[in-house]
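Please read through the structure below; I'll follow up with questions.
Just one protein chain is left out here, and the rest sit where they should.
First chain written, first letter: the chains are A and B, and each begins at residue 1.
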Amino acid sequence: MKRALFIGSGTIAGVAAVLAYAPTNFGSSPQSSPSALPGTGGSTTPVTGTTSTSTPNQTKTPAASTASKTATGRSYSACGYGNVQVRITVVNGVVTRAAAVSYPNGDPRSQFINKQAIPWLQQQTLTAKNSSKISGVGGATCTSGAWTSSLQSALTTAGL
Amino acid sequence: MSASVRDQRRHQRGGDLSALAVGLGLGITIAIQISTISSHDLKSGAGLISTAGRFAALGGTYFALVGLLMVARITWVEHSVGHDRLVTWHRKLGPWSLYLIGLHVVLVVLGYSMNDKLAYYRELWSLITTYPWMLPATAGFVLMVMAGVTSYKKARAHMSYETWWIIHLYTYLAVALSFMHQILTGVMFIGHPLNKAWWIGLYVFVGGSMVAWRFFLPLFRSLRHQLVVDRVVVEGPGVVSIHIKGRKLNKIGAQGGQFFGWRFLTPNFWYQSHPYSLSAAPHDKLMRITVKDLGDHSRSLANLKPGTRVLVEGPYGIFTVDRAISRNVLLVGGGVGITPLRALLEEVPRGSSVDVIYRAAKAEDLVLKKELDYLAQQTGARIHYMVGPRDQFPLTPNHLAKIIPNVAKCDVFVCGPEALVHRIRHSVEALGVPSSRFHDEAFAFHSV
Partner (left out) sequence: MPRLVHAEEVWGTVVALDLRSDSQSEEALKSVRDDMVSYFYEIDRLFSTYKPESEISRLRIGELAISDASPVVQEIWQLCREARECTEGAFDPWAARGGFDPSGYVKGWAADRALDMACKAGIEHVQINAGGDISLLGGLAIGEPWSIGIRHPDDDQAIAQIVTLADGAIATSGTYERGAHIVDPSTDLPAIGARSATVVGPDGGVADALATALIVAGRNGAHWFVELTDYSAWVVDRHGDQTWAIGPAFS
């Protein structure tokens, strides 16, 4: 049964090796955005345009925060070739993670759709929800296929 | 002539390395699923069930691929782990692969049906018919079940070897048919190019190994050594010897006691490979096998035409005289099991003390008797023919010790029916022969 020992230790080694490289993310939903630290050349997204991942103005927020929060900054869009939007995570006032969340034109990853994937849907019955604490209202006040000229109550609900 | 300790160590290391590699691959395979689990997979019963189904899929497929590798006849693996042990493991792994894949089908459909709030059969139908490559995967699964069911001992006993073999071959097709649905719908692969690369690499490695070692190597060898049937000789009722001629056969490095997988390229049997031991020590221009008529294929060998091309896989087996530690040798053969011993006998070094026990039910069953007698005369070996019913020759420790006084100091080589091997093993063990001096060849493990 010594061979069993070899198989067992090989298995453990294999699991450890993979998880060291690609850690689990049980607590979050599936992520696909690759990490692109600002200013490094190791970005995996094909960034076109000049200053792609500039640090956003968000870092000027007050340092007296202990919670980890996410903020998205926008980068300079050069010559209409698109921009890279960077989402940063700030813990105790320190930027701990920066990830590119939108891709410039032509990035194959954002265009590739797997036609065979089987979606996992959350289903519920349509109900009305408590709307006392909302800070904005979205909805199709005009359908996106045509411009209409009607005036609607978005004026009163949006932002007020 | 002693067992090469260095060789043994090398073989041991090879086997250990193989085990480590298999374990590593299993670990990586499990881990690619662990690393792609997300929160909503763990939040609901349906999610947990589907996740379990995915683990089962990966495990079952990995076992199937490893099982295929085990019979890919990779030379260094065969020599280190040993052909018979590989076949044993292949047989053990097979059912587990099928159980796990069956579990995968049940659990994944259950999970999706719970989440989509659909009846089970409706969800199954929807999954199979909506997404491409699911139909082939389903077909593959059915083929796998068939191969599994027919391999069940009771079922296999009721069908001819050829029928069973063809159904079993469909396992290759089953594995190939399932591949696309794994890569395209597997959540551990979508958007995870490294995981996908691993999986594809695994398939390519297994497929490539099979093609290289089971197709190209034998083909190359056959062409290089020009292996063809020379003539067919009738040795007795229902027993024929096939003489295969070639050139530079010494380069193949076969020894007496070993066997090959033989593929005779006739229109009816080119797709079958059967294991037969050499019945004479091989030399540079000739190899010989002696076969008893036991069924379709063996019967057809009597009609082989000279000039028929031959493909071989091997040599296999560690049933060789160079494994003997002592200079005293006891060869025990039962029925057609005498064939490798007949080859071995030619290679026992001069000065050794050789005894041969030949067990047969009837005198007509004694195969190659004339050659054995001739060899005995030339080498001084003593042949003890034991013809008759089993109870006449109990082969107990006392019985053996009486016939062969120095049996406790011998290297014992046994080949024959399982019962005979079993009995001899027990008896010589009782007489103090250690397992390092006991060598057996069980025909039952030569082929899947």
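Simple rule for what comes next: a residue touches a chain if its C-beta (ideal position, glycine included) is under 8 Å from a C-beta of that chain, and two chains touch if they have at least 3 such contacts.
Only a predicted model underlies this, so the values are computations on that prediction, with no experimental measurement involved.
Colleague: What shown chains does the left-out chain touch?
Modeller: Hidden chain contacts in the full assembly come out as A, B.
Colleague: Which residue, B:191, B:238 or B:417, contacts the hidden chain when the whole complex is considered?
Modeller: B:191
Colleague: In the whole complex, not just what's shown, which of B:40, B:327 or B:425 touches the removed chain?
Modeller: Missing-chain contact among the listed residues: B:40.
Colleague: Please identify, in ascending order, the residues of subunit B that touch the omitted chain?
Modeller: 39-40, 43, 187, 190-191
Colleague: Pick out the residues on subunit A that sit against the missing chain.
Modeller: These residues of subunit A touch the chain that is not shown: 28-33, 56-58, 60-62, 65, 67, 69-74, 76-77, 79-83, 85, 87, 101-102, 105-106, 110-131, 133-155, 158-160.
The rule is simple: only the chains that are shown with their structure count from here on.
Colleague: Quick check: how many Å separate the C-alpha centres of subunit A and subunit B?
Modeller: 52
Colleague: Can you name the residues of subunit B that touch subunit A in the complex?
Modeller: Counting only subunit B, the residues touching subunit A are 15-16, 19-32, 34-40, 42, 47, 50, 112, 115-117, 127, 131-133, 181, 184-185, 187, 190-191, 194.
Colleague: Would you tell me which residues of subunit A are touching subunit B in their complex?
Modeller: 2-4, 6-19, 22-30, 32, 114-118, 120-123
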